[in-house]
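In this view, the complex is presented without one of its protein chains, the others remaining in place.
Right after this comes subunit A.
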Amino acid sequence: MNRIRVFVPRDSAALAVGADEVAARIAALAPAEVEIVRNGSRGMLWLEPLVEVETPLGRVAYGPVAPGDVPSLIEAGFLQGDEHPLLVGITDRLPWLKSQERLTFARVGITDPLSLADYEAHGGLAGWRQAQSLPPAAIVQQVLDSGLRGRGGAAFPAGIKWQTVAAAQAPQKYVVCNADEGDSGTYADRMLMEGDPFLLIEGMAIAGLATGATRGYVYVRSEYPHAIATLREAVASARGAGLLGPHFELEVRKAAGSYVCGEETAMLESLEGRRGIVRAKPPLPALQGLFGQPTVINNVLTFAAVPTVLAKGPLAYRDFGMGRSRGTLPFQLAGNVRRGGLVEKAFGVTLRELMFDYGGGTASGRPLKAAQVGGPLGAYLPESQWDLPLDYEAYAAVGAVVGHGGIVMHDDRADMARLARYAMEFCAIESCGKCTPCRIGSTRGVEVVDRIAAADPQLRPQQVKLLRDLCDTMLHGSLCAMGGMTPYPVLSALNHYPEDFGIAAPGRAAA
């Protein structure tokens, strides 16, 4: 008889809620013809561990499965896709998944992340083959035509960066992937590295072809041990299969827990073996980057979008999105959310759709108060802004950022003044110390927020003015986004939730 395939994710998010124990239990109790595949996560993280069984109707999902549920699942006939209280349905028909536009995450959760054969069977390597048949300038042109912008947060057009590196003359050029995903509320890079590592490798190899770079580095944060292990295994297989080799060597480098190393020049310093101190720009890394050589630096999701652009054509990619924000962004629902997970949608979707239609509101069941979009340096958005389309320009217009697409939801118990203080405190802990506005400003910021809380109500306006002045200095005087964007969460909290600071609402100026 045919083997029955059962899928139990190996993604950290599944491991964190007992997926290994569930897999071991199934292996111990199921008949011998059952094969357990350790796939990536489908992104429905509230259902993890999500166990799927292959049936003639498609894959049938059960979740969240605790180790103790396994005997009853087997008894109920889950290996044939039969009814059980944990039955979710046929995975591909679940509205939560079906309504997404999964380009980058098309394979994540479906394939075995470390099987190159599985990768190819599901459309992998098509972009790389296409790139090999093109002259380098044509590859760069396709990336330009796709409208792809950096997914790490800064949203700089990827094709222009690639063009600059391709045009530079140097004995050695580099491709560096920034996988230092330190923003709270973001986990798409981690899910991709753990769930479809070959896609990142393929994207970087294409960048090598396009720019003439023959060495690449992936700089992964040390808080992601499973992503590092998965990537290293995938790099070894890719070398065996010829995707990597003398034409393009790739190394996975483990970071060491410094948030500011997510800033590209600090990351270069770290890769070179120094403290992660931000460099002044210019020179641009595209001209003088790693070891002083021309370097393409992109985020995981930027590289991971490239194979799709090459395989399906730049215009197919460009068809998604709105305005100057083209393609899709894998949004990440986090914090106080009922159905948290990864939602890949074209730009233009609204926060309300994501947080309520997909997220189902708060986990606590209490009213939603604020959503921080774009990580610790992103603004807090009040309800009046939840209907804005998620688009880089539309968000910039209200003093917010789309960033890396992380959305952290807070219910009505959140104290926005405390969160503003935390933003300053985080900056003080993580500042590299090179520029004064960030190094000193963040510490003064904590003090001022404390004084606002403690002050006699009559003296409060004076302290609030001081905080605004300080934010202005940090915003305009800092060397990089660490100090330069810490004012976003602080000012948005102050502007939209003044009552939490003990002051009456003034004119609601945009942050």
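Rule of thumb we're sticking to: a residue touches a chain if its C-beta (ideal position, glycine included) is under 8 Å from a C-beta of that chain, and two chains touch if they have at least 3 such contacts; residues count from 1.
Basically, contacts and distances are computed from a predicted model.
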| item | value |
| --- | --- |
| Undisplayed chain, where the name is taken from the UniProt record, one of "Formate dehydrogenase subunit gamma", "Amino acid/amide ABC transporter membrane protein 1 (HAAT family)", "SPFH domain-containing protein" or "Aspartate carbamoyltransferase" | "Formate dehydrogenase subunit gamma" |
| Among A:147, A:340, A:382 or A:445, residue touching the chain not depicted | A:340 |
| Full-complex contact with the absent chain, from A:258, A:295 or A:442 | A:258 |
| Hidden partner chain, touching residue among A:48, A:69 or A:196 | A:48 |
| Identified contact with the non-displayed chain, of A:62, A:128, A:187 or A:248 | A:187 |
| Chain not shown: contacting residue from A:81, A:195, A:276 or A:484 | A:276 |
| Hidden partner interface residues of subunit A, rising order | 12-13, 15-17, 45-46, 48, 181-187, 189-190, 222-226, 253-259, 270-276, 291, 332-337, 340-342, 363, 372, 376, 406, 408-411, 414, 419, 422, 426, 430 |
